[in-house]
Every structure is written in C-alpha cells, then in structure tokens.
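Missing here: one protein chain of the complex. Every other protein chain is in place.
Entry: chain A
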Amino acid sequence: MTDPLPVPVPILRLPRGPDISGGRGFSRDSRRNSQHFPELQAARAALRERFLRLLSSARGRPARFWLWSGIAVDAEFGAADAEPVAFQVDSLRTPLGVQGAALLRCGDVLAFSIPLE
C-alpha cells in the first residue's frame, strides 16, 4: 500500500511585501510607533479630539458641502460616523428638490463649512 501524498501546510496568506508606492514604510500607525513617540501620539489624540468636538457642535447648523464638478449643496448638518465614511444631513437642497434626510459619502465631499455662531 503506497503512502498517501503529503498535503502542504495551509497558510492564511502570504507575507506582505513592500509598499507599491515605493515608500520606505515604518508606518506611523503601528502600535510600536505610537509607544515609541508619545509626543506624536499625544498630538494626534489632541487633534482627533478637536475634530470630534467640531463635528458634535456642527449638529443642527446650516452647512454647505462642496462636491465634485463644482457642485455645492446646502443642508442641515446631522452626524458623521467614525472615519468618517459618510455625513448624515437633513433637508438636503438638491436640483431635484429638498431631501428630508440623506447620507453624503465623504469621498464625494471636497469641503464643507458651517457658521460658528
């Protein structure tokens, strides 16, 4: 009786290679990097907190969103998600009428502004 053929050990994936962009790597996002440079992490945390507070204070304010191809739309700012991936807005004024509630993809938004008072 012949021995059964050995099966290659399965692997989850191949090792990741260098960046295709040709950068030198050493990702700033790595856990090791943030522990090694505490001032950098403190600065990033402070900026992130400022950004989140800005988003929460923007709720309910009239906002203008600049989209691609020179398009700008007005709406009432609602909320944003974690990354953010999208903005939730109310009363979005579009050429087709007013949309009661809508999601604007962040990839489509170039800039947005809100009055501070």
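Everything that follows uses one rule, which is that a residue touches a chain if its C-beta (ideal position, glycine included) is under 8 Å from a C-beta of that chain, and two chains touch if they have at least 3 such contacts; residues count from 1.
By our rule, contacts and distances are computed from a predicted model.
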| Chain excluded from display, named as in UniProt, from "MMS19 nucleotide excision repair protein", "BHLH domain-containing protein", "Serine-threonine kinase receptor-associated protein" or "Protein YIF1" | "Serine-threonine kinase receptor-associated protein"
| note | Across A:Pro8, A:Pro38, A:Gly70 or A:Gly100, the one contacting the chain not displayed is A:Pro8
| Which chain A residues would touch the chain omitted from the figure, given the whole complex? | 3-19, 24-27, 30-33, 36-37
